[in-house]
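Selected chains from the complex are presented in situ; the others are not included.
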């Protein structure tokens, strides 16, 4: 990192007590969930663009992109916010250290249901069921219990609950927003129109 | 509605689809022996169809579907009555579409385009579209699996606050009594209930299947034989008609009555056949519908 340049740029925006990057490092060090740029800006008392720029600087800095050492940790944007992570290269090392049990895996049925909900949200249970051609009640219950999906709202006419995915799912997928989902077959868009009435 | 399990394997007209499926599916399938479907591996008819299609390394085309239809129907026949009824009925819907398509393929072409064949074309296109859609989501689920697994191995910083910062957290506001706390515990320990979709807004009064069954029993025992039409004569609430029909099915399950129906959708004649009926049996009748 080119220290002179960054610090000068930051000092302008930081009202008092250190640079924006330093203040960001301090807050991120005690965060236990991803923090959005807006809440970071509030926390460090700097405008959003300055925070955004400082985050960029930090990411590059930790990645060794500015001439310094590559850090054993990195800053990642996941599930709508920024958070310190162990650098991927060292995940195995750390896993040995923390031990812990392997988390339960989702079944194929749950994964497919999750995919349908992720791409089709807001979507009702019966719409999901008609796409998968099976009853999905118990799978939906599992996904709800795991906090991967949530009830968005009830249809005012039918009362059917519409489901969507949560930030927790984004975190567990390691993506920042639904835009991070891979594009699904273009065929879908053509076919989808005719389905609404049938799956309603 | 789905046929009752008892109806699926006898000659009553209650399960027309299953009846039709038999001769058509059996036609040229037996003795092939090349392909075996292991029961229970498939999560839904689309899954099975895709598996069958991929076994033959076919793309999803009309040819693919016509080649796998027989295997699909054969699989369906192997679905024993112990299989999940929901699942079986979902398979039936797809099977019916496939069968229609097969029948249409066997018929001479160039006939008049009537309403039925138009409907058939639509059904076929729909099935294709839904298969393609399902395949797309199935592929997407592979990405989900890989991402979840990869992210599982990642380690985010999540450590408790150090003591001096802990002290700065706002003082706890506690409002629960010990009784409320206990109630919360009960809630936490209770098996998680399925999210319930309220039907109250439909303003439909609840109808008891047991009550309706009691009426059916009384009427049938006094008359010995009557049609379902007579049984619901004078009833103007659709819910009561449905409940009375469910009661009839339940009584059939208990072998208390028998059916006669000379043609599909024809008059349904009910006969009281039970010799050791006791009204105590009413108490457990329709327990499947209790929620």
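The first chain written gets the first letter, and so on, giving A and B; residue counts start at 1 in each chain.
The rule we apply is simple: contacts are C-beta pairs under 8 Å (C-beta built on N, C-alpha and C of every residue); 3 or more make two chains touch, one makes a residue touch a chain.
What you see is a predicted model; the values in this text were computed from it and never measured.
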| item | value |
| --- | --- |
| Copies present in the complete complex, per labelled chain | A x2, B x1 |
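Operating definition for what follows: only the chains that are shown with their structure count from here on.
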| item | value |
| --- | --- |
| Gap in Å, rounded to a whole number, between the CA centres of subunit B and subunit A | 36 |
| Residue numbers on subunit B that touch subunit A, as the complex places them | 43-47, 86-87, 90, 93-94, 126, 129-130, 132-141, 143-145, 147-159, 161, 165, 192, 194-195, 197-199, 201 |
| Footprint of subunit B on subunit A - complex, ascending | 28-33, 73, 78, 83-86, 88, 91-92, 94-95, 98, 103, 105-106, 108-109, 111-112, 114-116, 118-119, 130-135, 137-138, 140-141, 144-145, 151, 154, 159-161, 171-175, 181-182, 184-185, 187-188, 191-192, 194-195, 198 |
